[in-house]
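Note that one protein chain is taken out, while the other chains of the complex remain in position.
For clarity, chains are labelled A and B in written order, and residue numbers in each chain start from 1.
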Amino acid sequence: MSLFRKVGISCYPNISNLQVTSLGAVNQVRNATKKVSGSKTNKNDSAGRRLGPKAHEGNFVKPGQIIMRQRGSKIHPGENVKIGIDHTIYAVEPGYVRFYHDPFHPLRKYVGVSLKKDLNLPTPHFSPRVRRFGYELLTEPSEAKKEEDHMSRKEYTYQPKLEEALKAENELKSRITSEFEDALRNKFKLVLNQEDLKVALTRFYDIFQLVKIGKPVEDAKIQATYNFIHDLKLTERRAEISADEFLSKKAYFEKFFSSLDSQVTVDVDGSLIAYIAEEERQSERQRISKTLHSTYSNRVLSVKERKEVESLICTPGVFDLLQRYQLRTKYTPSVVPFSVPDSVIEITDVKNPPEGVIIQKIFDEAARSTRIVGRPREVFAFRK
Amino acid sequence: MLQAKSGVRIATRNVASFSKRFQSTSSGIWTDFSKRSASLKLNSPEVKQGLLHKINPEEGPASISDYNRRLAYHSPEDIDETFKQAYELLQQEAEVKYKEIEGYKKRLGEAKSTKEVEFLKKSIDKLLVDAEVKNPEVLYNVEYTDVELLDKSQPVYRHLLKEKWEAYDLMITMQRLEQLHMIPDTLPTLDPKVDVKVKFPHNVKEEFADWVVPGTVLPAFAVSQPPTIQIQEFETVEEKNLYSIVLVNPDTPDLKTNSYSTTLQYGLANVPLDNVDNVIDTSKLFSQGEKFTFKDYQPLVPEKNAQTQRACLWVFRQSEELTLGDIARENFDIRDFASKNNLTAVGAHIWRQRFDRSVNYVRNKYGLGEGRVFRRVRGTAPVV
């Protein structure tokens, strides 16, 4: 409204000389005293915008209440206060208005809301902030439950996927634990009571999950033991068992675990294998590495040989995940490198290559020319 | 590591190699391990060959993991000869430094005042760093091999790790501490001296099994067991220092005052650590946890609509052994605790938690009962 009025006024410089006729037209009347030059009246101004502070020092304000109306930030926003698009400062917390200077910006004036009447602003730099919690407690149980169970649309639409994932996880767990159970019963011929068996299976599953993400087996075992003892301690904390019971159970299960570990260990693949001591494991590693190096290195391997290499690498309990990956890339790469002598075959007749040989044009950097060579099929691990 | 871990990385081909066709460098201080630790050398002979002599064109530089990129690498011209001459020069300089160290060690044997002893030890440390900081094998180990396997008793490794820490991890930590207002809501400020790393080892999901980036929002199940804390001191620690670790939650709702209070979630004291033995992991908690836990671990379990709560972990260096009585969890004053026990804050870490679907499970596990539920939108009641 004010804008229009302003524009309207500036169109007509000399209001006093205007005459409105009966038809509504506006005429400028020239009187006897004719002015020769234009003149400034200096009367162009607008009505006051009612700027300035709306809440003064020490006033109690509620959140949203405007504290200062201004053009530009004459006064800057301080604590518990925000600034709007037209530099209006408004409170965000209920409290008392305080105008102050901030030592970090000595030339500025700040306004903030102090949450308590006796607290002065600015808060000392190294003091903890005074904050308002503000959230009301839902006392009614049904209301509380409804609020707690409430899901955002994102969470709600994701529920089917979560259920699927949980189902898959449970299926994997049951499959693995049943395999473990079979192995314990048939392979290792261990006879355990129901409770001990359950504990052992959970333990082995824990170890398996940890080993799968790359943890060394020994660390996984310690972690699984700790998990169990920690859970036991929590049952004591929850007063489900007494302190003595806890200690006795702890001792019993520690012994049980050490006896289990001396017989059984978990492999990276997820199978139970006989326990191997560290020195033996090391020597096995060296032996297999030696075999691999002597028999399978620097050669093109047939499908059968690749399987042999794979079985050697996956010998239960010898190599961990990272080592297996390294060995696989070394001995069974997806494409055998050109440096391997058997992988490159000279061919005389391009049109009729020998059977099982794929023609490839390679660029010989030394000779600076293209060579047509044959590569045995076995060079490529994944063929179309 | 806080830096992004892009899957499995074969930085060094550590699989045992039996080839003895490698060139040996002319004898100098960097090839002599009679007086120097064997951890200062490169373990893999192929990598050493490529680094100090000529890169095998069929293999390429060991620091590139992708096979095709590795083969496509062409070294700059004259680099081998230049590197060799530079290596000789730097090795000679290192020899001079080692001679100086001998002199200082003699003086150390005859030194009387503690001030002189301190000065000599500092000088020896500095010289040890200067003598090895340009050794290519040392630099390769720090850059391309697993940092956790480095020998932290060597001053040069600690020096280089400190540089790495200051270049990224320290900045991230300080940024998170400041922006999440852990400083000054808990302690007034922090002058970081140690690298604090936290992880939760019971996790079987890869997402939560690695070192926690400060400021991450973690779900309750991921923090349901005590964390593994690694405290890396960069200065020489002769006899073990004693450390106190305290985990506080400054965002516990206090409905009486309509503000927040601080809760003590976890407290450890009199933990002896040094440069090498620098981690409080599951095995340590298992064997010695009773001794140094003065407050059992209770994970943060934020209630519905209680907003994001910060888990602030503080690491203090103790001046003497502490005997702590029974300390209440609620309304824990950390500043008082630190000043009363003459503790210096040397490092900190932070992660955040909010209400999620696993919170109730963790609450039940720890016997904390039902959580309260708050209204979704804040009220206007002021601070009491």
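One rule holds in what follows: a residue touches a chain if its C-beta (ideal position, glycine included) is under 8 Å from a C-beta of that chain, and two chains touch if they have at least 3 such contacts.
Rule of thumb we're sticking to: contacts and distances are computed from a predicted model.
Chemist: Which name from "Large ribosomal subunit protein mL46", "Small GTPase from the rab subfamily", "Nuclear pore complex protein Nup85" or "Translation initiation factor eIF2B subunit delta" does UniProt give the chain that's left off?
Modeler: "Large ribosomal subunit protein mL46"
Chemist: I'm checking contacts with the chain that's been left out. Which of B:Ser37, B:Asn56 or B:Gln85 qualifies?
Modeler: Only one of B:Ser37, B:Asn56 or B:Gln85 touches the chain omitted from view, namely B:Gln85.
Chemist: Touching the absent chain: which residues on subunit A qualify?
Modeler: 337-338, 360-363, 365, 368, 370
Chemist: State which residues belonging to subunit B touch the missing partner chain.
Modeler: 57, 68, 71-74, 76-79, 81-82, 85-86, 89
Please note the rule applied: only the chains that are shown with their structure count from here on.
Chemist: Would you kindly tell me how far, in whole Å, the mean C-alpha position of subunit B lies from that of subunit A?
Modeler: 21
Chemist: Show which residues of subunit A lie in contact with subunit B when the two form their complex.
Modeler: Against subunit B, the touching part of subunit A is residues 62-63, 93-95, 115-116, 125-138, 143-145, 147-148, 206, 209-210, 212-215, 219, 222-223, 225-227, 229-231, 234, 237-239, 286, 289-290, 293, 321-323, 325-327, 329-330, 333, 337, 339.
Chemist: Touching residues of subunit B toward subunit A in the complex: what are they?
Modeler: For this pair, the touching residues of subunit B are 8, 10, 13-18, 58, 67, 71, 181, 184-186, 188-189, 201-202, 204-206, 209, 225-226, 250, 253-255, 258-260, 282-283, 285-286, 296, 304-307, 365-367, 371-376, 378-383.
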